[in-house]
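With one protein chain held back, the other chains of the complex are shown just where they sit.
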Amino acid sequence: MNKTWTYSTPGIPDGLFARGAVPMTKEEVRALTICRARLAPGQVIWDVGAGTGSLTVEAALLSPQGKVFAVEQKEEAVQLIRENCRRFDVTNVSVVLGRAPEALCDLPSPDRVIVGGSGGELPGILAFCAARLNPSGLVVVNAIAPATLTAALAVLGTHPFTELAGIQVQVSRLEQLGKEQFFRAQNAVWILCAQKEVE
Amino acid sequence: MNKTWTYSTPGIPDGLFARGAVPMTKEEVRALTICRARLAPGQVIWDVGAGTGSLTVEAALLSPQGKVFAVEQKEEAVQLIRENCRRFDVTNVSVVLGRAPEALCDLPSPDRVIVGGSGGELPGILAFCAARLNPSGLVVVNAIAPATLTAALAVLGTHPFTELAGIQVQVSRLEQLGKEQFFRAQNAVWILCAQKEVE
Amino acid sequence: MNKTWTYSTPGIPDGLFARGAVPMTKEEVRALTICRARLAPGQVIWDVGAGTGSLTVEAALLSPQGKVFAVEQKEEAVQLIRENCRRFDVTNVSVVLGRAPEALCDLPSPDRVIVGGSGGELPGILAFCAARLNPSGLVVVNAIAPATLTAALAVLGTHPFTELAGIQVQVSRLEQLGKEQFFRAQNAVWILCAQKEVE
Partner (left out) sequence: MNKTWTYSTPGIPDGLFARGAVPMTKEEVRALTICRARLAPGQVIWDVGAGTGSLTVEAALLSPQGKVFAVEQKEEAVQLIRENCRRFDVTNVSVVLGRAPEALCDLPSPDRVIVGGSGGELPGILAFCAARLNPSGLVVVNAIAPATLTAALAVLGTHPFTELAGIQVQVSRLEQLGKEQFFRAQNAVWILCAQKEVE
């Protein structure tokens, strides 16, 4: 059993992950993203633009007997994903080096798709997910660019997607500066999700 | 097994709970609060100022073989907690009608304390928790009033508490207004947490 | 001289305006919008989608010897604009009943354009402003819909516009609830601005 994270809740502290120079989804946004993905044992989960693999690790821990496919185009990030999987004793992960949506072709059809990073390819990725997602499967998209937000809203608001929902979340973290305390702002993130219609 | 919520992740939609006129911790803040409580099977958990019991239900689901004590002084809210426990097939909950901290006296020592509502009694409640919390146990406080924020910071920043951490989280939810979409702001909440020192 | 607002600073309290059922730009967002418009005496200013005329009044007060053209397509709102101009003794305003961009055709070329409301016509309005704005003139756009945000970013980021800048501002206001104080969140607004290139 995993000794690094022994809890049943998501929201692993950022500092427990190997990071390098790869951007990482921060603890609170990661927790809310995982929550919106409504994970359960036995699911097939795609983590697209997996980065450091922090979402991958959380998803793998919360879907035992499931399988997470972490798709990432940067070699350096792929190494980090592998290291983070080792660090959290996560064995139900396949790391896929490649560029989405092409790299998604040979994967089994997912119950959940998490798009943490899309490198400007979001419409293509979501179109691919629309085709491959299992009926009543969920897709969750993180966006920090306005263009990503509107691209996601456009696709997730139309057939075969339904139940479009979204939040903007802005977190500030308590810090000590000398004798004073203040809250340091983190950049706001949009978390968007939708369900594939049951045919 | 619970049929209402079959997922391993917290963040149950607000609409699935019975609510009445009792204020409820909203989905996103509830999810982050539960995540910061770092739940695990077998814990003793106090939910102080349990309100509708939404945090109680989430905690009970994520700590099977654990026990949640939901403490609430309003009779009307106690009924809601019981109804929500039935609704989610949660059986590891004891509802305690009474006013904290007095109502906490006869409860077994907790591994986790969640203070969702404190009715102006926060310093007394936290002093009581400081005495009764098991070593390395965690306390998580939700605050919407500035006075609650500073009261919590003062107590959680001193012995026997350590590892003070806190966030302010502000969530806005996507809504459709005619043909236009916008994000409706929800009030910001502070989530503060600390650990009891290992003696 | 105007007796209702005797100060040299913008940010007139919401409650001083006649409002009816017409949506109004709130005090803080209005103040920041006016500030970003960098007003000065003698300017020609278009307030497009003027609504209650709250931006019109503030602009008129801060540009004496200037002229504000308040363009609004709803008859009911036009009445409010006139009433608010009377209330603040503002005489350098022309109210134009009509739909932008058509209603802008006969107006003198502006030094400043403020687009508070665009009714889905933003690209057309901004294209028109691009043609008519005086060299080194400024345009300021308020957006609450994601689609408005990205439409504004697309146009204001390209020729003949330069110096694109933007903020998202989220304000929460202190309220008293019984003995407790809290901050009630208002919806976030994007304020975008750009300058027309000097030819």
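As written, the chain order gives the labels A, B and C, with residue 1 at the start of each chain.
Throughout what follows, contacts are C-beta pairs under 8 Å (C-beta built on N, C-alpha and C of every residue); 3 or more make two chains touch, one makes a residue touch a chain.
What you see is a predicted model; the values in this text were computed from it and never measured.
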{"item": "Touching the absent chain when the full complex is considered, from C:P10, C:G53, C:P101 or C:G116", "value": "C:P10"}
{"item": "Contact with the hidden chain (one of B:G98, B:G124, B:P146 or B:P160)", "value": "B:P146"}
{"item": "Interface with the undisplayed chain - residues on chain B", "value": "146-147, 149-150, 153, 168, 170, 188"}
{"item": "Missing-chain contacts mapped onto chain C", "value": "6-11, 28, 31-32, 34-41, 62-63, 153, 164-174, 181, 183, 192"}
{"item": "Positions on chain A where the hidden chain makes contact", "value": "120, 144-147, 170, 172, 179-188"}
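One rule holds for everything that comes next: only the chains that are shown with their structure count from here on.
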{"item": "Interface composition of copies chain A and chain C: same or different, split at half", "value": "same"}
{"item": "Distance from chain B to chain A - Cα centre to Cα centre, in angstrom", "value": "26"}
{"item": "Distance between the centres, which are taken as Cα means, of chain C and chain A, whole angstrom", "value": "39"}
{"item": "For chain A, residues contacting two or more additional chains", "value": "153, 168, 170"}
